[in-house]
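What follows is a short report on a single structure.
Missing here: one protein chain of the complex. Every other protein chain is in place.
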Amino acid sequence: MHVARRLLSLVLTLVVASVLIFCVIEVLPGDPAAFMLGMNAQPEAVDALRAQMGLDAGLVSRYFTWAGGLLTGDFGASYTYRVPVAELIGDRVWVSLPLALYALLLSTIIAFPIGIIAAMRRGKAADYGIMGATQLGIAIPNFWFAMFLVVIFAINLRWVRAGGFPGWEDPLAAIGALTLPAIALALPQASILARIMRSALIDTLDEDYVRTARAKGLSQGGVVRGHALRNAMIPVLTIIGLQFSFLLAGAIIIENVFYLPGLGRLLFQAINQRDLIVVESTVMLLVMAVVVVTFLVDMAYAIVDPRLRR
Amino acid sequence: QNTSITLGMQLEPPNLDPTGAAAGAIDEVVYANIFEGLTRFGSDGAVLPALAREWEVSEDGLVYTFTLVEGATFHDGTAFDAQDVKFSLDRARAEDSTNAQKALFASIADVEVLSPTQVAITLSAPNGALPFNLAWGDAVIVAEESAADNATNPVGTGPFRFADWVQGDRVEMVRNDDYWGEAVALESATFKFISDPTAAFAAMMAGDLDAFPTFPAPENLIQFEADPRYNVIVGSTEGETILAMNNGLEPLNNPLVREAVSRAIDRQSIIDGAMFGYGTPIGTHFAPHNPAYVDLTELSAFDPERSRELLAEAGYPDGFTTTLKLPPPAYARRGGEIIAAQLREVGITVEIQNVEWADWLETVFRGRDYGFTIVSHTEPMDIGIYARDGYYFDYAKPEFVALIDELEATSDEGARTDLMQQAQQMIAEEHVNAYLFQLAKTGVADARLRGLWENSPTQANDLTGVSWAE
Amino acid sequence: MISRNLILGGVLSGLFAVLAVLSFVWTPFDVETLSIPDRMLRPSGTHWLGTDQLGRDIFSMLMVGARTSLAVALASVVIGMGVGVPLGLTAAARRDGLLDDVIMRGNDLIFAFPSILIAILFTALVGPSVWNAILAIGIFNIPVFARLSRGAALSLWSREYIMAARVAGKGAARISAEHILPNIANLLIVQGTIQFSVGILVEAALSYVGLGAQPPLPSWGRMLADAQTLISLAPHMALFPGLAIVLSVLGLNLMGDGLRDVFDPKLKRGRAR
């Protein structure tokens, strides 16, 4: 029941978002055809190209063509590249998605242990140290951090490539190429997550059922493992869900630093070239990603928390 | 022995059909490598025969007869013949053509196939520039069978055939073993697109790239120069970089004001500050390496004192305020900041607006909604734009138009030089725009690479002569 | 109790605020005057933090940049609060009603657009500018404040003192203004400082990719973008603006933490375990 309700509101959000995106982007100044043909183009050549691109159709009919296409996976053809948008996006997703997941993985791997340590050593030196470090981690802009990573590891030490993406034919090289960007992205995420982990754990350790468990004879560590951690996952999950949007935003910028052919770079490039259909589809996809992740996180609550099942 | 090369480019071509879009990046990938025209540019800008072995001009200058090479085939195996030439040229000048340089073909009245290896082009008026026009990337010869798909799967007659395009990352091409001409040394070539200058630097430094023919960050060249692994190649381009002024807008319609602007600008500090020393100062809209060039920089020598006087004379003792719209290239963005500061010194306040190309084309170029803008005119020999009616800087003075008309109709070299110099003089004296510098071509390459173009008479990375040293 | 966090955070953020205000009347050098021969100088007695690629004094640029960063972040927090809080309060007052639903779904919708997407769309629409950055970050802040204030207000609406006010015949608007708003003010202030720091970070990111402040207005993010290609030639150009961002964000976050400790003694109360 709950799932169906959330699903309905998800679909509604996406529909409204698609209208919004389409409207905003279609009123952008700049004509894709004129851009393609440049300074010396003659007006009739531009008009001919507009007709070829299907830009002379009405706004409403173009919306339905586009939105209908979204449903069937046919996003139309890129104005500039002249290839199906789905293909363009399909290629880029295989960079952006692994990058986001890699960063998410890194940040959880880092954040969970240090968050737990800080919570269990509350008020001790380790806690202060970790909290100080995470404050710093949050404050460092990831693109700045990325710049220094490139200088140190790619230019000076030459451990990894400075950027670019070799493709997944060579998985090791691909992962290598994503490592620095993922680290840059993961730093602030991990810091935030560690702080949330700590405070969520501290909160749950104050709960009555923890006291009950202690009265059963469970040790402090046993309580954390057996009771507190899983309960603390609820706020942590929320934050992971919320952070996804930041992760995407960060990825858009980081892709530029490391010239990764991901969705973010596609978006910037398409905006500059007024490849509107690519812009619309990419923005829609990113928005969809945020909405779907939020939905999945909601669903994940139900797994963690039996009160939300059914 | 290394037989492949990886080149860096800042901009990715939107598609790979040079006859359907303006982007220079298309030519940088395909020109002379995949596609060929009847004629072509050499590295020094000379017009050389290509698919046309030779040509003859009729007495009245109206009919050009081209003799084609034999044995050439397109990459898809179809043979190249005169029919393809007719098809390509007719397509480019057709009513519904989407050729970005349609004007190049404006003088053509008819294309006639005389034999499979002979084509006659009839002009509506004499035009000495026809071989030059046909050397452009927009005039390459395509096959009827494959023309429609050239955007994503270019099929030409060149020494390389297209292999793969990973959008957003690279284009790959391999040697065409059936090439009609002299075989090339390289077996394969990859063009990698790296828009971010820092990333470009890092990629070059890390050895991911063999060459970056037009390196986007001149500031980093010192470091390459200091490194024996790299060769820094500095040459010239056809790009006259100007501070364009809207001649139709108050107060820039006043020649005194325009002179004041020109004189307020210190070219050398712009070249140093924005281009880190790369670039040749110019005083008019003409490339300094052209034999017909006259050095007119003195007409607008840096003199803020005089500039202020001129402003006062023109009735603007306190200066004025206008916009400065800057397209994305570094010369514009960085140069704009410096120019804004220099203009402020004489009392002119400019409001900087960074715009994307698409926006620039629409608002500045087409809409003429601007005060100043900085742009590099990279087409070769393009002083004729000053004669265009309604062009974005809105000059087109009748005397100048007459001059250009005469130039078009003249084929005698001496007379042409004279006319071109008159034209240079006229726009420089009128201070139509503030002429800044000729854009340098600053490239970086592996020290063992041979045969890369030094100059850039057109935007191209001609790989036919490129090889690795032993 | 005033915590160490609050003092350290207050001092750091105060420092930047003072620099920003001071920059109106005095900077060591004029940031609009270029001096190409003096470009990329290392830090020295004259130029405390060196000069940039156009020979401008980096310390002066940082001072004016602080003004830009703080102004953008502040304005966007004001937008976020100004729109978000009333929305959240209204939603809470009409809890479970249609209006509540509409407001909260609207929030979800905005929330689905990462700030950078909003900024990209705005830039494409009206060109890049500080206003664009303010609006993008401001819009992004709206759902943050709307959700926060709705959540907090909802828990207050079930309090008995709200019931008492309703018995006294007061309407939802009046109760929201008299009882709810003052009681969630602490929360809003804390969140405000945090969004303030997020604003500085996002502004820097936007300016870095060219969607924020435009020249000649100095901005930390743009200084970083300019420094980028010069990072091996003149590392100080990238170092100092970055540090300015880190320290100001750190200061605000510490202040937020400190304020939370002051406002919410619950966190300090140790209970039997």
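Labels for the chains are A, B and C, by order of writing; each one numbers its residues from 1.
Convention: a residue touches a chain if its C-beta (ideal position, glycine included) is under 8 Å from a C-beta of that chain, and two chains touch if they have at least 3 such contacts.
In this section, contacts and distances are computed from a predicted model.
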item	value
Candidate names "Monovalent cation/H+ antiporter subunit G", "Amino acid/amide ABC transporter membrane protein 2 (HAAT family)", "Peptide/nickel transport system ATP-binding protein" or "1,2-phenylacetyl-CoA epoxidase subunit PaaA"; UniProt protein name, chain not shown	"Peptide/nickel transport system ATP-binding protein"
Touching partners, among the displayed chains, of the absent chain	A, C
Identified contact with the non-displayed chain, of A:Arg50, A:His227 or A:Arg265	A:His227
Full-complex contact with the absent chain, from A:Ile117, A:Ala173, A:Met288 or A:Val304	A:Val304
Residues belonging to chain C that touch the chain removed from view	159-161, 163-170, 179, 182-183, 270-273
Residue numbers in chain A that touch the chain omitted from display	1, 4-5, 8, 207-209, 211-220, 222, 226-227, 230-231, 304-307
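One rule holds in what follows: only the chains that are shown with their structure count from here on.
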item	value
Contact graph of the chains (line, ring, star, complete, other)	complete
Of B-C and A-C, pair with higher C-beta contact tally	A-C
Centre-most chain, if every chain is reduced to its averaged C-alpha atoms	A
Distance between the centres, which are taken as Cα means, of chain B and chain A, whole angstrom	40
Centre-to-centre distance between chain C and chain A (centres being mean Cα positions), rounded to whole Å	21
Between chain C and chain B, distance of the C-alpha-averaged centres to the nearest whole Å	45
Chain C, residues touching no fewer than two other chains	124, 228, 231-232
Interface hub residues of chain A, defined as touching at least two other chains	29-30, 147, 155, 256, 271
Chain B residues within the chain A interface of the complex	12, 14-15, 20-23, 95-103, 151-152, 166-169, 192, 194-196, 198-199, 202-203, 205-206, 208, 328, 356-359, 361-363, 365-366, 379
Chain A contact footprint on chain C (complex, rising order)	105, 108-109, 111-117, 120-121, 123-125, 197, 201-202, 204-205, 208-209, 221, 224, 228, 231-232, 235, 238, 242, 245-247, 249-250, 253-254, 257, 267, 271-273
Of chain B, residues touching chain C in the complex	197-198, 201, 217, 219-220, 222-223, 269, 272-273, 333-334, 336-338, 340-342, 344, 352-356, 359
